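A single protein chain has been omitted; all remaining protein chains appear in their positions.
Right, chain A next:
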Amino acid sequence: MSDEKRIDAETGTETTGHQWDGIEELNTPLPRWWLWTFYATTVWGVIYTILFPAWPMISGATAGALGWSSRGEVAAEIERVDLSRADLMESLVTVDLGVLDRNEDLHRFAVQAGRSVFAANCSQCHGAGAAGVQAAGYPNLLDDDWLWGGTIRDIATTVRHGIRNEDDPDARWSQMPAFGEFWTDDEIAATVEHVRALGGLEHDPDLAVVGAELFYDNCASCHGDEGTGDREIGAPNLTDAIWLYGGDREALDRTIRHARFGVMPPWGARLGEAQVRAVAAYVHGLGGGEEEAMIGDEVEAGPDVPDASFPASAEETPREAGEPPVAPVAD
């Protein structure tokens, strides 16, 4: 470095006096338009901070003359999207769920909307992939086994009112007695062997014969003589390969001894009818959805308004608070 400034012979420009290993720096003047650009951007910067939120104050920033905010922009965007979807939402609330899949656009919209509803509200228990949690008795929604029915209408009813909750008088309801209160350990063990036999699992045939007797007297009223269950009261089918709480001896012993009481909250009031229907359409399309037993189009033509055209069933019967369970149901 040196301080000696001189006029460079080649260019006629003064040097800055800086030099590094003999390389000198010219003090070339900036173009004047650059200066004006700098002033212009400075002025624009000041104007910008007046128009938009900018200056930090003690409790927040200046609001800006235009009143713009990023939250406001998001809100406006959401409003715009909601407005553009208003027609579809309206159609979704009024459409007959039994024939929803005939309207391809509406069905696609419902499934996509339901995907979001599910992720935000249902995945906490049923899992993001809807595979459920067996240890906690959250059912797998992907398979073809349904406790309370697998048509889109059944699913919507379950979602709307929930299961065994105190908040919705129309909640699906049933309760299996805890057989540990009146059975011996041997009786329970024998029934476990029979239930395993029903499900096609390895079992003790001698004990199962004793268990069959007990099953016929105590369980068949809900689960059926063959153990195929009853969807009207959410009594699970015991003959299939799917076990809500597990098919091993320990889990079955616990189920029979203490009973289970799986609860699902009602979502109708919280989500609104459109979202309930959307999430029902989504769950219905996860691989296990069942078709409505079609009697004729005229039967299905009416709108599926809650508590209106839905066929009356046991779980729909209003229940007095504190009333004993309608029917003992085992799982």
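The working rule: a residue touches a chain if its C-beta (ideal position, glycine included) is under 8 Å from a C-beta of that chain, and two chains touch if they have at least 3 such contacts; residues count from 1.
Following the convention adopted for this analysis, contacts and distances are computed from a predicted model.
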Original post:
Quick one: the chain not pictured, UniProt calls it what, "Cytochrome c oxidase accessory protein FixG", "Flavodoxin reductase-like protein", "ATP-binding cassette domain-containing protein" or "Heme exporter protein C"?
Top reply: "Cytochrome c oxidase accessory protein FixG"
Subject >> Omitted-chain contact residue, chosen from A:27, A:62, A:94 or A:124 >> reply: A:27
Subject >> Positions on chain A contacted by the hidden chain, ascending >> reply: 9-10, 12, 14, 27, 29-35, 101, 127-129, 131, 140, 142-145, 200, 237, 240-242, 285, 287-288
